[in-house]
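Heads up, one of the protein chains got dropped from this complex, but the rest are sitting where they should.
The chains carry the letters A and B, assigned in the order they are written, with residues numbered from 1 in each.
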Amino acid sequence: MFNSHNDGGLSRRGLLKGATALSASALILPAGMRSAAAAEPKKGGTLRIAITGGSTTDSLDPATWSELFVQVFAACRVNYLTEIAADGSLVGELAESWEASADAATWRFKIRSGVTFHSGKSLTPEDVVASINHHRGEDSKSAAKPIVEQITNIEIDGENVVFTLTAGNADFPFVMSDYHLAILPSADGKIDATSGDGTGGYIIDSWEAGVNAKVKRNPNYWKEGRAHFDAIELYSILDSAARQNALITGEVDVIDKVDTNTVGLLSRAPGIKILATTGTQHFVFPMDYRAAPFSDNNVRLALKYALDREEMVEKILGGYGAVGNDHPIGPGDQFFAADLEQHAYDPDKAKFHLKEAGMDSLNVQLSAADAAFAGAVDAAVLFSEKAAAAGINIEVVREPNDAYWDNVWMKKPFCASYWGGRPTPDWMFTTAYAAGVPWNESFWDNGRFNELLLSARSELDFAKRKDMYHEMQMICQKEGSTITPMFASYVMAHSDKVATPDVVATNWGLDGFRCVERWWFA
Amino acid sequence: MSILINLFWVAVAVAVAMGAGWLFRAAAIALTKGATARMLRTAPVTAGFGMLVILIYVVVAIFAPLIAPFQEREVVGAQFMVWDSVHKLGTDNLGRDMLTRLIYAARNTVGIAFATTALAFVAGSVLGLLAATVGGWLDQVLSRIVDILMAIPALVFALLLLTIFGTSVLKMVLVIATIDATRVFRLARSVAQDIVVMDYIEAAKLRGEGLWRLITREILPNAMAPLVAEFGLRFCFVFLMISALSFLGLGVQPPTADWGSMVRENASLITFGDITPLLPAGAIALLTVAVNFVVDWMLHRASGLKE
Partner (left out) sequence: MSVIWTMIAKRLGLGLLTLFIISLIIFGATELLPGDLAKSILGQSATPETVAAFRRELGLDLPAHTRYLNWLFGALQGDFGTSLANKRPISDLIATRLGNTLFLALYAAAISVPLSLTLGVLAALYRNSIFDRAVNALALTSISFPEFFVAYILIFVLAQSGLFPSMAQVDARTGFAEMLYRTFLPALTLTLVVTAHMMRMTRAAIINLLASPYIEMARLKGIKPMRVILRHALPNALAPIITVVALNLAYLITGVVVVEVVFVYPGLGQLMVDSVAKRDFPVVQAVALIFAAAYVLLNLTADVLSTLSNPRLVHRK
């Protein structure tokens, strides 16, 4: 997620120092304000965005948000405690500043004063507590429950909200920027999750689930130099060709998830600009660590050498991406282990490892559906084609898109999956690679790796921490049970009437969902 | 001006097609004897063209591995390569030879479509004719079951069934055939209903003809025309259904090629005026037109018109 090489801004040490001293203004000022000086945003106009992932079953309840449409719609209406700036650094949003105890197990967030909701109600620490509690507890049905489970207690102390954690976590302020953890107005300690109220730059005008949402500028928005449009219209367009057509005919100004098959043709259309950002989003083929033949590391290595990553980036991503090295840390991350040998297509090495495993040939089934990621079935077909040269026979099983995550993912021993990625290595590893966690999709369990994960989380020294993450990436690559062939860019397109800042966020598509308040009409 | 040029080429294509149809018919008449040759003489040029196209498709389908320049699943180059002497129709999104994929798809798609349509027609028309002839409670029960099946939109119905039972070619054929059979049933029943009340049927009944004989000898021949017309279209709808299913991720298993999925995979290129998706779509269209030209001829023969 981070292209930033600003160690001080990202490291745990930097975070602690910046927060305790309350002096690192770069951490607090929204990044948009800094780039604003260069390009002079103008106010006005109605921005029309065509977004995928809208559904008639969408809800305003933050606990249910999972697709791009509701995420961008949320970015219009609500704010969070913290925000990941365009350059990847963490800045305060509704939290003015924060500080941690020495063991990083207690976090104190100072809540911004003078902020009002669209309804006119003032923001209070109680709203923050209720908003976070919405995702906690026995009855929580929130997708964010796993990330707030580390919170054991939330208290109000004057203007501050104090979080007590089960164990030290230097990355906790990052967690508070998660898109589910929107701050909504509360009454009697509970939020009305579906009221649509918020502190964001735009106010709901109309919304029809799965069709469109219209918002207009919040005249009392607290953030300076943000939310430049008079109004924004979000259209849910599921079909990628329809999105392209809408942009070409000028019926919308911005589209997301450009079809990588035709992105080259689209870039040649007059008045249209392609915008691609490479961050943490990556596509994977997890193998069930517990089941033969994947329990044998030689089999896993053979498979890792049996696919052509360059070809996949070229053909599946249309060149918009980077090859993966079988670990989930992107090349833009400051902890990225650049000196690790890059796994590449090598049928001889694959054969060698197969022989080591005592096999002449290998027959496996690979389940895929485009629900896993766009082009997953094609990627599996390419994998299967290239693996044949190494004596590995991969039978591609096209699974229905419907209920893929339910029926196939973590059920079939070898399948396709994706990660939008997490802003820090600790968060990413803890989510999908630590032994026994619910989303450990390969059921991988590596003693040394688990040990390192724990010690890195509580390691204060940046260099030491970097060494640990380096070793963890190596373990993932050499012994891991997940094949990570590629990091996929977010590919968007917009009309040349829309101006974007010099630095566009890479943590999610559409400028980290924030195009609505960071972009403007030229 | 460009419209005129296009029209000219369309005219040339039509002329060549009709010429080929005429030659084919002439050749067929020369090669056959007796009744077959006499029957072929009644075929219009369009039917000759239709038969020629069908014959070509069948030959291509049977001898696909011999004709195709590459392997069905073989990745031979970069994606979307232009048309050249090696890759006559370029390559697809994964760098597989487009011509090869089209040729293999003939085998898979035509096979599936034929099996499905045949199954749907046998089941649908037999039950439909039976319902109309017997009437009474059998008619009511069958009609209401068909009503129920038809009342659930076809795509959603297919989605439900295939998700529950899993996808394989056999299951796909069965599911689509079931859906199509309900439509055939409706048509067969409504046509037969008109026939059943005719005097000659009454007469046949009075003669004491058995039910099976009544249906196959008396009713079916007279209901043949609309059913044959329907067959020509249902055949085509199967391709579209497979295409729609691939939209939901339920189609033919990769790396097997089929025209419906190929249209789907390349469709967005048409947005930029690239005609690649017209190739598989055109393959479907040509076959549909050919089949229906032959159907028209049969229809004409069945109607007994002499002109």
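To be clear about the criterion, contacts are C-beta pairs under 8 Å (C-beta built on N, C-alpha and C of every residue); 3 or more make two chains touch, one makes a residue touch a chain.
These figures come from a predicted structure and were not determined experimentally.
Trainee: Just to confirm, in the complete assembly, which displayed chains does the hidden chain contact?
Mentor: When the full complex is considered, the omitted chain touches A, B.
Trainee: Which listed residue, A:Ser66, A:Ser119 or A:Asn220, touches the chain dropped from view?
Mentor: That would be A:Ser66, which touches the missing chain.
Trainee: May I ask which residue of B:Val156, B:Leu170 or B:Leu211 touches the chain that does not appear here?
Mentor: Answer from the full complex: B:Val156 touches the omitted chain.
Trainee: Take the complete complex as the reference. Which residues in subunit B touch the chain that isn't displayed?
Mentor: 44, 46, 140, 144, 147-148, 150-156, 159-160, 163-164, 183, 186-187, 190-191, 193-194, 197-198, 225-226, 228-230, 232-233, 236-237, 239-240, 243-244, 247, 260, 263-264, 267-268, 270-271, 273, 277, 281, 284-285, 287-289, 292-293, 296, 299-300, 302-306
Trainee: If the missing chain were put back, which residues of subunit A would it touch?
Mentor: Subunit A touches the missing chain through residues 55-61, 64, 66, 138-146, 194, 208-212, 235-239, 241-242, 245-246, 248-249, 251-252, 402-403, 405-407, 409, 417, 438-439.
Basically, only the chains that are shown with their structure count from here on.
Trainee: Can you give the whole-Å distance between the Cα centres of subunit A and subunit B?
Mentor: 47
Trainee: For a test of understanding, state which residues of subunit B touch subunit A in their complex under the given definition.
Mentor: 73-75, 78-80, 93-95, 159, 162-163, 167, 248-251, 253-255, 266-269, 271-272, 274
Trainee: Quick one: which bits of subunit A touch subunit B in the complex? Just the residue numbers, please.
Mentor: 240-241, 244-245, 248, 259, 261-262, 265-266, 269, 311, 314-315, 369-371, 377-378, 380-382, 384-386, 396-403
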